[in-house]
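Written out below as C-alpha cells is the structure these notes cover.
Only one protein chain is missing; all other protein chains are in place.
Which chain is which? They are A, B and C, in the order written, and residues in each are numbered from 1.
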Amino acid sequence: MADSGARIGVLGASGYTGSEAVRLLLRHPKIVIRTLTGDRHAGQPMEKVFPQFAGLGLPTLVKLEEVDAGALDLIFCALPHGTTQTVIKKLAVSAPKLKIVDISADFRINDPDIYEKWYGHAHQAVELQKEAVYGLTEIYRDKIKTARLVANPGCFTTTSIIAIVPLLEAGAIDPDSIVIDSKTGMTGAGRAAREEMLFSEVSEGLHAYGVGHHRHMSELDQEFSLAAKRPVVATFTPHLAPMNRGIYATHYVKLAGKTTAEQLHKLLIDFYKDEPFVNVLDFGAVPQSRHVRGTNFVQVGVVADRVAGKAIVIATLDNLVKGASGQAVQNMNLMLGFPETEGLMQLALFP
Amino acid sequence: MADSGARIGVLGASGYTGSEAVRLLLRHPKIVIRTLTGDRHAGQPMEKVFPQFAGLGLPTLVKLEEVDAGALDLIFCALPHGTTQTVIKKLAVSAPKLKIVDISADFRINDPDIYEKWYGHAHQAVELQKEAVYGLTEIYRDKIKTARLVANPGCFTTTSIIAIVPLLEAGAIDPDSIVIDSKTGMTGAGRAAREEMLFSEVSEGLHAYGVGHHRHMSELDQEFSLAAKRPVVATFTPHLAPMNRGIYATHYVKLAGKTTAEQLHKLLIDFYKDEPFVNVLDFGAVPQSRHVRGTNFVQVGVVADRVAGKAIVIATLDNLVKGASGQAVQNMNLMLGFPETEGLMQLALFP
Amino acid sequence: MADSGARIGVLGASGYTGSEAVRLLLRHPKIVIRTLTGDRHAGQPMEKVFPQFAGLGLPTLVKLEEVDAGALDLIFCALPHGTTQTVIKKLAVSAPKLKIVDISADFRINDPDIYEKWYGHAHQAVELQKEAVYGLTEIYRDKIKTARLVANPGCFTTTSIIAIVPLLEAGAIDPDSIVIDSKTGMTGAGRAAREEMLFSEVSEGLHAYGVGHHRHMSELDQEFSLAAKRPVVATFTPHLAPMNRGIYATHYVKLAGKTTAEQLHKLLIDFYKDEPFVNVLDFGAVPQSRHVRGTNFVQVGVVADRVAGKAIVIATLDNLVKGASGQAVQNMNLMLGFPETEGLMQLALFP
Partner (left out) sequence: MADSGARIGVLGASGYTGSEAVRLLLRHPKIVIRTLTGDRHAGQPMEKVFPQFAGLGLPTLVKLEEVDAGALDLIFCALPHGTTQTVIKKLAVSAPKLKIVDISADFRINDPDIYEKWYGHAHQAVELQKEAVYGLTEIYRDKIKTARLVANPGCFTTTSIIAIVPLLEAGAIDPDSIVIDSKTGMTGAGRAAREEMLFSEVSEGLHAYGVGHHRHMSELDQEFSLAAKRPVVATFTPHLAPMNRGIYATHYVKLAGKTTAEQLHKLLIDFYKDEPFVNVLDFGAVPQSRHVRGTNFVQVGVVADRVAGKAIVIATLDNLVKGASGQAVQNMNLMLGFPETEGLMQLALFP
C-alpha cells in the first residue's frame, strides 16, 4: 500500500474474500485503502478481526451506510449474494464516477430472466446488469479496461472457463458431453458460522453437494454457450475437500471429429501463450492445487484418456485469489490503467 | 479374539491393510491370531510397530519363511503387489488345505495376458489364478463360500463395482460413456516411505494421479464387461485427498433408452435390499465419506443430472475396511462358515 | 444394542458427546436406547442428524419435555453447561429411581461457592450437588457403583487426574509447581456453529485459549487438593490443535525430596496395574494421541527431564470417549451392575 495513489474501498472486509483483497492491496504500490466495511464488526479495528494485519495502519471497519463513495476511486464489493445489487445500485447513483468490482454473484448473469430462474427473485438493478462486464480477465480484457462495473466470476467458473472456453471456441470438443468434477477447499463456503462448516464436520472426509443443480451452473452455461455460439449445458458436480484453499477441476471431454488430445493441448498453449497468470503444463502432466496456493496463477494439464476419442483437462487455482480477490485486483489494475500484474506476483506457499 | 477358534495368520502385518485386518480380527469372537509376519520388523512385538495394540497378547512378528502354514486354517496376504503370487504358490503347495484371502492385486485379473499387459510381467502362478475367486462379496458370495483362494478386490474397484455393476447387468445405462471421478484418502497409498506421501507434500492440497492409465482399470474392465456381457472400458481418474481414509467415487452415467434416474435408484435399492453392508440412500441424497469411516459399510446415492438423460451415482466406503481388510474378513467369514457380519458391525467414527 | 435390557435415554443426542454415547450404546449388548432428545432437531429421525446411524432402528429425536423419565432406567445428560442442573433437578423429582450420568460440568464442583465463583451464577440444585459422585472411574469406582447421580469429569481433567493424582497421593511430587500444557482436538469445543470453529479458521494452525483462567481449573483444583490433602493450584494452559479428537497433556513436575522419575513411573504402574483402560508405557516411552483414537483407553508415559529433580508425565486419551461418553458408559456399567468394560473394548482407528 502506498502513501498516496488510487483511493480504494472494500465492502465486506470481515469475510474471506474481503480480507484476501486487503492482503493483496496492502502490498500494492499504487493504491491506498481508504474504507473498509464489516457490518457486524463496525467500529472495530481490522486487526481485531484479522490479527495478521496488526500494525499496518488499516482504517477501522465502518457500516455500509457510512461509506463516502464520492471520496473513492474504486470499490471492491465482497458482500453476500443477493444484497449486493441494491448496495451497488445506490453507489452507482451517488457516485457515478466510482468504479466497482463486484466479487458476489449478483451481476454475473447477463439475462435477468435466467438470473431470476436460478436465484429465485427478480434482479433489483437490471440497468446496471446490462452495463456490467463479466470479469474473466483473460477472455474480456478489453471490455474490462473501460468498464465502470465488473462482475468478478465465481471460483468454480473461472477454473472451468479457462480450461474449456478456448476448446469450445475452436470447435475442438463436443459441447454436449462435457462432464466437470470439481473439488473446492473450505474457504469457498465463506466465513458464515454454519454447523456443516465446522472443523469436525469437515476434516477427514469428502462429499459432493449441490449435485445436479448448483447455482454456478448458470455462469458456466452462459460462458460456454457464448464460446460455442450455441446452447451448452454441462454436467457439473462440486465437492468439498478438507483443505483451506484450492479449486481442482477435472474436465472430461469428447474430442470433436478427428481432434486429438495433443491438439487440445496445443490449442490451450497457443491461447494462453502471452498470459501472465495461466500456465499450461507439458502434455500429459497433471497439476496439483498446492502449487498455486496463495497465488493468482492457474495451472492447466491435458491428458489423453485411454478411452478412444476422449481427453481429460485439469485446471487448478486458489479460490480466494484467481478465483476471487486476486482476479478482482487484476481487473482493478486494468480499470485504473496499472500494469495488469501489479501486486499479484506472489509465489505459491508450498509446502 | 477368542482363546480358541479358527487359526489365522496375517502376512504383511506391519502395513496398513495388515494392521487393519489385525484390528478387526482382535475383536472377532471365533478366531485366534496365530501368526503375524513383517519382514523389516521381524522379531519385534506387534505393539512396537503399532502401539495401539499394546497388551493384547499378539504374537511377535516373524519372517515369511518362518510361517508354519500347516498350523493355520486361513491366511490373509497383505503383501506388496507382485511378490504375493510367489508366496501364495508356495503356501498352496506346502499346505493344500489352507484357505487364503489375498488383499494384494495379484490374483484379481482372470486373464493372464491382461495381467501381463497391465503389470508388465508374466503371472507366476497361472494355475492358482484360474482357481482364485474374485472377492467382491455382494457379487460372488456363493463362489467365495467354497473357495480356497479369494482375490480381495481393490478399494477403488469395490466402490465402483457396487455402484455400477447392477446397472450394467440390468442394461439400464450406456456401457460406453461411464465416467468415474474417484477420490481416495492417503492410506490407500500404503505405508512405504515415499517423499510424495509426506504430510507436508499432501496436506492442504489435492491432485489427480495415474490419469488415463491406472492399473485398477483392468479390474474395472473385467467386472464391468462381465456384468454387461460385452467389453466395457470406462473413463477413470483417481485423486488423492488430504484425509486418512475414504474412497469417494462420483459416477457419471448416460441412461439407456427411456430409463430414468429414479429407475436406477430403484434398481440399486432392489439389488442391495438384503445386503447388510450396502446402504442405498433415499433418491437425491448425497453420501459423505466420513459417515462410513472405520466401518465395513458402503453408502450409495443416486441423483438426476440437470442434463437430460444423465444421472450421477455416488458411492463411498472406507478404503481400509470394505475397500480392503473388512471385506477380507467378510470373505473369511463366508469361507469358514461364520455369520457374514461377524466382527464387522463397528459404527462410523464421526466426528 | 439388545432387543431388551436396561432402558436408556440420551438427552442432547444431536451434539458430539450425545452422538458418541449413541455410537457406543448401539453396540452395547445389555441395554436398549429408548429416548433421544435434540431440541433443535426434535421430530427428526436421528439418522437425518447423523447419517452414520442409518437403518439401526433408533428412536426419533424428541423435545426434553416429551421425555418419560419414569420409563427409563438411566439417562445420559449431554446438554450444555448451565442448563443441565435445572433439567436434572426436575428428573430427580419426577423419577426418583432414575439413574443419571451427567456429561456436562454442572455437578462436578462439590462446593457451591466455588461453582458460583467460576461459573458466575448460583448453583440451581445444591442438594443434588451434594449427592453427586465425581465420575472419574479409576478413583471413585466404589462410590459410583451405588450413586444415583454421577458427574462425569471433563476431558482435560480426566487426562490430568489420571496422570497426576496418584503422584500427589503418594507425596512424590511438589504440589506447588505443577505445569500442565494440554492440547485438544476440535470436537472438545462442541457442535455449536461458531465462527472460530470453522474449518478454515482452525486448519493449518494452533493456538492457546483460556490462558490463565480456564473453567476446567476448578475441577483440577478440587481433585488435586483432595489427593494432596492440602490446597493445590496448578498452572494449566489448553491449546486447540487441528484434529478432530484427542487430548494430549504434557505435565511438568518437580520431584519431591529424593524421588526419581523412575519412581514416579513405578507408582503409576502399580496404581493402574489392574485397570482395564489405563496403559502406562515403558519408562521413557512417549504416547501418541492417535493410538487411542476412538477408544476408551488412556496412554501414560513418564520421562526424566535433563533438568535435575524434574520429570515429564504425558497422558493422552480420546476426548469424546474416555474424556466424555466412553467414561459415561463405563460409569453406567458400574451403576447398572454390568461388567465395567462392556461395550467399550473398541481398538484405535489408526491410521
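One rule holds in what follows: contacts are C-beta pairs under 8 Å (C-beta built on N, C-alpha and C of every residue); 3 or more make two chains touch, one makes a residue touch a chain.
Because the structure is a prediction, the values reported are computed rather than measured.
Asker: In the whole complex, not just what's shown, which of C:217, C:278, C:317 or C:335 touches the removed chain?
Answerer: That would be C:217, which touches the missing chain.
Asker: Looking at the full complex, which residue from C:2, C:122, C:192 or C:206 touches the chain that isn't shown here?
Answerer: Checking each option in C:2, C:122, C:192 or C:206, the one touching the absent chain turns out to be C:206.
Asker: So which of B:102, B:174, B:204 or B:305 would be touching the chain we can't see?
Answerer: The one listed residue touching the chain not shown is B:204.
Asker: Kindly note down the residues of chain A that lie in touch with the hidden chain.
Answerer: 16, 23, 26-27, 50-56, 187, 203-204, 244-245, 279, 281, 287-288, 290-295, 299, 320, 345-351
Asker: Given the full complex, what residues of chain B touch the hidden partner chain?
Answerer: 16, 185-187, 191, 193-195, 197-204, 242-244
Asker: On chain C, where is the contact patch with the chain that was removed from view?
Answerer: The list for chain C reads 177, 179, 181, 183, 185, 200-201, 203-209, 211-213, 217, 233-235, 237, 239, 241-246, 248, 250, 252, 286-291, 293, 301, 303-307, 310, 312, 314, 316, 350-351.
Basically, only the chains that are shown with their structure count from here on.
Asker: Point out which chain occupies the most central position, where each centre is the mean of Cα atoms.
Answerer: B
Asker: Looking at C-alpha means, what's the farthest chain from chain B?
Answerer: Here the answer is chain A, farthest from chain B.
Asker: Can you check how far apart chain A and chain B are, centre to centre, with Cα atoms defining each centre and the answer in Å?
Answerer: 39
Asker: With centres defined as the mean C-alpha position, give me the chain A-chain C separation in Å.
Answerer: Centres of chain A and chain C (C-alpha means) sit 45 Å apart.
Asker: CA centre of chain B versus CA centre of chain C: separation in Å?
Answerer: 36
Asker: Give the residues of chain C that touch two or more other chains, as numbers and ranges in rising order.
Answerer: Answer for chain C, listing residues that touch two or more other chains: 16, 187, 203-204, 244.
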